[in-house]
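Everything on this sheet refers to the single structure shown next.
The complex appears here without one of its protein chains, the remainder shown in place.
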Amino acid sequence: MTSQHESAPALPEKHYLSGAWSPQDWLLTKDHKRIGILYLVGISIFFALGGLMAVLIRMELATPSGDLMPADVYNRVFTMHGVLMVFFFLIPSIPAVLGNFLLPIMIGAKDLAFPKINLLSWYIYMIGGAMTFYGLLVGGIDTGWTFYTPLSSGYATGPVLTVAVGVFIAGFSSILTGLNFIVTIHRMRAPGLTWFRLPLFVWGHYATSIIQILGTPVVAITILLVGAERLFHIGVFDPKIGGDPILFQHLFWFYSHPAVYIMILPSMGVVSEIIAAFSRKKVFGYKFVAFASIGIAVLGFLVWGHHMFTSGQSLYAGAVFSFITMLVAVPSAIKVFNWTATLYKGAIAWDTPLLYALGFIGLFTIGGLTGVMLGTLGFDLHVHDTYFVVAHFHYVMVGGAILGFLGGLHYWWPKITGKLYNEFWSKISAGIIFIGFNLTFFPQFILGYLGMPRRYHSYPEEFQVLNILSSAGASILGIGFVIPVIYLLASLANKRYAGNNPWGAVGLEWQIPSPPPTENFETPPVVTDEPYTYPQPDEKEAPVGV
Amino acid sequence: MSVHVAPLKTYIYVFLALMFFTVLTVGVAFVNFAHHAPKGIGNVLNDAVAMSIALTKAVLVVAFFMHVKGSTKITPVVIWGTLIFMVILFVFTGADYLTRPMTTFVPVMSQ
Amino acid sequence: MSENSTLAHHFDSYAQQKESASLGMWVFISQEIMFFGGLFLAYTIYRWRFPEAFAYSSNELDIGLGLFNTIVLIGSSLTMALAVRNAALGEKNGTVRNLILTMLLGSVFLVVKGFEYAHKWQHHLIPGPNFQFSGPDPVHAQLFFVLYFSMTGLHALHMIVGLGILAWLTAQAAKGRFTPENHNYVEGVGLYWHFVDIIWIFLFPLLYLFGRHHLT
Partner (left out) sequence: MTPNTPIFPQGASTYSTEVDILFYVYLGLAAFFTVAIFGLVTVFAVKYRRKKATDVGVEPQGHATVIEVTWTVLPLILMLGAAIWGLKIYVQQLTPPPNAKEYYVVGKQWMWKIEHPDGRREINELHVPKGEDIKLKMTSEDVIHSFFIPAFRIKVDAVPGRYNTMWFNAAKTGTYHLFCAEYCGVDHARMIGRVVVMEPHEYQEWLSGTKVRAATATGEELFVAKACNTCHRPDSSARAPILNGIFGKEVALLGGKTIVADDEYIRESILNPGAKVVSGYQPIMPTFKGQLSEEEIIQLIKYVRSLSPGADKGVPKTASLAFSSSAEAHP
């Protein structure tokens, strides 16, 4: 990226970061942009914690015998890894950081509809996080992130209640964010910004919000019931009084399957933006991609039973869930194909965000295809609860969602901070992450097919070679994740300003200064164009690329 | 802006209707509809009647007390949307229970 | 749900602000419905599986108190609706009066509920080691009472929160904060209160009335 030849852009005089910096100016801010930054701090902490747990997991699994830590410590480690990564990192990652920051700007609004609630949701998130962190400090819990009863309600040791309540609380942060987004998208769009002129990023978040509103409360009440059962030693799922543990699984997955789309849909939105910007083309099949988001959100609510094929769920229910699982893969396929088609005859600039987006497409495809395999009844009977599943979901969550998040972070970093990061290191680290990731998780597919169960602290010796590969990959991957932290932070001290539109991208967010002023727009914008309309070749436009 | 203010008596009528249905639902709870219905559906008939009455009451509250009639187009969409997902939750979970034999079974639990 | 009683800086008009507040409240209620939905589902499944246990357990509840409370709560819904109407008409005194009535009725409901709980306690109907049930199938009867306490407890919790908000709202109304143009808070709280009422409209037949016909 070499956009610095024109009159060197200067930092605007007044912007959302230039205001007062006393603690209450941040901690009581109602500016969606500052709240986005607060969230960024929050999720980074939890990602680092979760990553630390991942490192411990991989160290333990380097040898077959459970020699590094006792079994119950290992169990706590992977449980906390899952809980932190899912509820405190990945679910809020893109919506609460990038969505918060960009969604109002992209639709030409001054803020989200309910700024106070937005701030409240951050506090709720942090309180939930603090409780969970406290739970971690006093030893962590060993229920698995899925909290299956009766293990979680009666048998597991540790501060299950604390962590469960932490997750319960954090759930409401997610709900409130979704609520805010829905109202904002419905009510705050700039004049002329019709639904089909919305960036796909906004569509992705709209779909995500639907899931947050309709799914999260169900898991909240479920977790509450588990907590009550633990507290009073008798409860709704308790088999001793005729309660059915499988009902817990229904309720849990009613949320937790759609929740995986909370993780991926925003990421898909980011990828759509990046692909369009870096190939300077309208996203191919814009409407198909937009509706695919909604399709995923709705169909995503109809497939949860594919996590329960071995549980004793009825055959008929299993068959229905399996078939609809195939249906839900279709909108994802539509997106993948449309992104690929967008690249066709584009003018593609190999900047770091694009590298992440391409990585996303490839790795999400692998993750998704293995998901389809898992959705196939006869096959799942073998690989359920083995490392095949672990590999599947890391491919979609790390290879998919996180790469999307990193891509978005790099893409909008100049907008958020007004600074450019180091181009060289960013490309190097993207490469390291790609290699490390595949080395970590590809061997796990094989392990799973060989039959290595997940959540195993020790394992038979014949699995060791693949496990060593995986552990080696994880250390590479870990390095790959640390480098961006360094150069992104370093860029803040950078004297080079990014300018309003370093990528030559279209979209409302690129028409305002970087970093944006507190009110976003001096004059309310009026939208007259379709999204992603790139000017035709001969017009001399923003100089970027190569 | 005080456009959608309904007359006082609307509220009173709705309240009276709600009272009527409340008393009705208590009354019919003691009638065994199974005696008057073909075997098979008889068992669920009482439940169906009670739930229909409750639904009617809910609709009254939503329509008049909560002013859905005077509100924007999107409100019914939100309500119907939510109900659809509730139905999904019930139907799919119910489908599992209805199609697997559920003989009750109290396990011996060690602990 | 609205941000402010005056026009907030990020809105262009009162209409936009009002519509946002209303949509926000509805989406919130949508969330609440799903929240209770989990419990209703559990109830449905278990009642279907253990009809006898549930019928006999249901008969332990006091239908008279249930009916009384239903009337009280619907009455409070009426006063709440009237309070909203008053606010829309700019009738400050009427608003305050009806809000106070709403709180009063809400409190009556909770007090009666408290007596019911105490009664269950005396009759050893609290699930757990001391649970005693003379009817058939005492094991599954416990399941009914677990659900009874979860559902009514959560409902009561919503009412307690509602009462707190109502107290605050009444104070605001007394200060004359609400105008015909902008009384979004009153409307929002009204929606919430009616929602709580609707939950009870379903809880009452489900918990108190089902299975009565078997046993008469």
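Structural remarks
Order of writing sets the chain letters: A, B and C. Residues in each chain are counted from 1.
To be clear about the criterion, a contact is a pair of C-beta atoms (placed from the backbone, for glycine too) under 8 Å apart; a residue touches a chain by one contact, two chains touch by 3 or more.
All figures in this text were calculated on a predicted structure; none of them were measured in a lab.
From the options A:68, A:369 or A:428, the residue with contact to the chain not on display is A:369.
The residue from A:168, A:181, A:284 or A:441 that touches the chain not shown here is A:284. Screening A:161, A:294, A:349 or A:527 for touch with the missing chain picks out A:349. Among A:44, A:458 or A:518, only A:458 touches the chain that is left out of the view.
Take chain A: the residues that touch the chain left off the picture are 2, 66, 71-72, 75, 142, 144, 148, 150-151, 154-156, 239, 242-246, 279-282, 284-285, 288, 309-316, 318-319, 322-323, 325-327, 329-330, 333-334, 336-338, 340-350, 354, 358, 361-362, 365-366, 369-370, 372-373, 375-382, 384-386, 446, 449-451, 453-460, 462, 465-466, 504, 534-537, 539-546. Residues of chain C that touch the chain left out of view are 50, 52-53, 136-140.
Keep this in mind: only the chains that are shown with their structure count from here on.
Chain A and chain C have Cα centroids lying 36 Å from one another. A separation of 15 Å divides the Cα centre of chain B from that of chain C.
Residues of chain B in contact with at least two other chains: 74, 81-82, 85, 89, 93, 97, 104, 106.
Shared contact sites, meaning residues of chain C that touch two or more other chains, fall at 19, 23, 27, 30, 34, 37-38, 41, 45, 49-50, 139-140.
Chain A meets chain B in the complex at residues 150, 154-155, 186, 210, 214, 218, 239-242, 246-247, 250-251, 254, 301-302, 304-305, 312-317, 320-321.
Contact residues of chain B toward chain A in the complex are 74, 81-82, 85, 88-89, 92-93, 95-100, 104, 106-107, 109, 111. Within the complex formed with chain B, the residues of chain C that make contact are 14-15, 18-19, 22-23, 26-27, 30, 33-34, 37-38, 41, 44-45, 48-51, 63, 67, 70-71, 74-75, 77-78, 80-82, 85, 88-90, 139-140, 180-182, 190-191, 194-195, 197-198, 201-202, 204-206, 209-210, 212-214, 216.
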